[in-house]
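One protein chain omitted, others in place.
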Amino acid sequence: MKITIEVNGEPRTDEIEDRMLLVHHLRDTLGLTATNIGCDTTSCGACTVLLDGESVKSCTVLAAQADGHRVTTVEGLAEDGELHPVQRAFREEHGLQCGFCTPGMIMATVSLLAENPRPTRQEVREALEGNLCRCTGYHNIVSAVIAASGQEVER
Amino acid sequence: MIPAGFSYHRASTLDEALALLTEHGDEAKLLAGGHSLLPLMKLRLSTPEVVIDLGPLDELRYVRFSNGLVSIGALSRYHDLQHDPVLRENAPLIAHAAGQIGDPQVRHRGTIGGSLAHADPAADLPAAVLAGDGELVVRGPSGTRTVPAAEFFLGPFTTSLEPDELLTEIRVPARPATGWGFEKFTRRAIDWAIVGVAAVGQSVALINMGGTPLRAHAVESALASGASIAEAAGLAAENTNPADEPHASPGYRKHLARVLTARALTAATS
Partner (left out) sequence: MSVLGTRVVRTEDRKLITSGGNYLDDLREPALTGAAHAMFVRSPIAHARITGIDLSAAREAPGVLGVFALGDLDLPRPDAVVSEPLLAGGVVRYVGEPVVLVLTEQRYQLADAAELVDIDYDPLTPVIEFDDALSGDTLLFPESGSNIVFTHGPEFDDAAFANCEVVVNRTIVNQRVAPAPLEVRGAAGGWGEDGRLTMWVSSQNAQLARGAIAAGLGVDEALVRVIVPDVGGGFGAKIAADPEVIVLSWAARRIGRAVRWTETRSENLVSMTHGRAQRQVITIGGRRDGTVEAFRLDVLQDAGAYQRLGASLMPTLTVLMASGVYRIPVVQAAARAVLTNKTPIAAYRGAGRPEATAAIERAMDLFAAEIGMDPAQVRRINFIRPDEFPFTTPTGASYDTGEYAAALDKVLDAGGYADLRAEQARRRAAGDPVALGLGVASYVEITGAAPPGESGRVTINPDGSVTAHTGSSPHGQGLATTLIMLLSDRLGIPMDRISVRHGDTDEIPVAIGTFGSRSLQVGGSALRQAADRVIEQARELAADLLEAASADVELNLDQGVWQVRGAPSAGGVSWARVRERAGDAGLDADVFYADNQPTFPFGSHLAVVEVDTETGKAVLRRIIAADDAGPVLNPLTFRGQRHGGLGQGVAQALLEVMNYDADGNPTTGNLADYSFITATDLPDFELVDLSTPTTRNTLGVKGIGEAATIGSTPAVQNAVVDALAHLGVRHIDMPTTPMRVWQALNEARSA
């Protein structure tokens, strides 16, 4: 079937199998490989993107369901080479190590801050409970979100 | 990871959805938020030949209050229910339970209709609707019928929905002044409940203590005859049949049911 999705601001029309998962469509059809696949049970959140501005796990959305909708991946965050505040904060706070969970974390964070602009550290943890990380122990990720929200990070 | 092949159809109206269901019968599965169906399809535990996407049906996304009844459109997302002011005011247990499901990404997709139709014994909303004395509105080719929640859940992943029927609305009596409690016991916040308790006033429903959500009748009777919370909660495990898992034995689950019932009732009366 044919679908058209606005991906990072650009309309993309493609012929796909009905069963194509959105994450594979982004990675394999459209070449946007920053969004990663970390599991097969909708558990890890590495595949998190924004669908109409809200975080979703793109492994559990059919590309067909996104037809006619807007998708934003981490590749669509920086504007004219300027890093998004969330990207900047992750780097500044050492909120990533191997980087595999990071695109999903960043997109989940963008969605979180859109809904809750000044979260507490506990609220950040709860908002990120669908995003797993093996490397960081989460502490610096929480700090990155706090920093991105413009709040002071206690070092 | 990759579902078996299927043919995708998108319904743009409720009537179209029903027509497609009638045409394909039990070869078809309805796709709402997809967070019950797609995980099963990705593991090939479910292999429908036809998937009917209800995504466009905005007409089934609403929360309304009139004549003492709260009506919830079946395609309302957990996220929307969690934040809906009318629901929080008039059926706060359901709004709260919706906000406890999964994680934010799941809540941006999962729907109350999808959860109830899927009928996982470990799910939260079926018990919340059961405790709230809910009614489910079902549409089929021959018209509309209303099913009390107590008659809707028949067994694990089994409801009284016919293959050509669709859940359109969930109704609960508005009880804005009634205390409520919700205790969901998990090891991690994102886990399914090992045991859960949903209470509205003196109505108590249990999560994951059997093949369906269960009203704790013994507890309710005891309360009605004037027993204390502690005494009544001690009966929470009566007529339950919880599963045996490595870190959740039936005995432990029954113990949890008693402890959590006491806590939920305490919250409901405070």
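Per-chain numbering from 1; labels A and B assigned in written order.
In this section, a residue touches a chain if its C-beta (ideal position, glycine included) is under 8 Å from a C-beta of that chain, and two chains touch if they have at least 3 such contacts.
Computed from a predicted structure; not experimentally measured.
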Of A:8, A:65, A:102 or A:149, the residue in touch with the unshown chain: A:102
Positions on chain B where the hidden chain makes contact: 1-2, 4-5, 43-44, 185, 187-191, 194, 245-249, 252, 255-256, 259-260
Contact set of chain A toward the excluded chain (per top definition): 17, 19-20, 24, 27-28, 31, 33-44, 46, 74-75, 77-78, 83, 87, 90-92, 94, 96-103, 106, 121, 124-126, 128-129, 131-142
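Everything below uses one rule, namely that only the chains that are shown with their structure count from here on.
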In the complex with chain B, residue positions of chain A that touch it: 1, 17-19, 21, 24, 37, 40-43, 45, 48, 51, 54-57, 59-62, 64-65, 67, 108, 111-112, 126-127, 129-131
Parts of chain B lying in touch with chain A, wherever the complex brings them together: 1-8, 10, 31, 34-35, 38-39, 42-43, 51, 53, 55, 79, 102-106, 108-109, 188-190
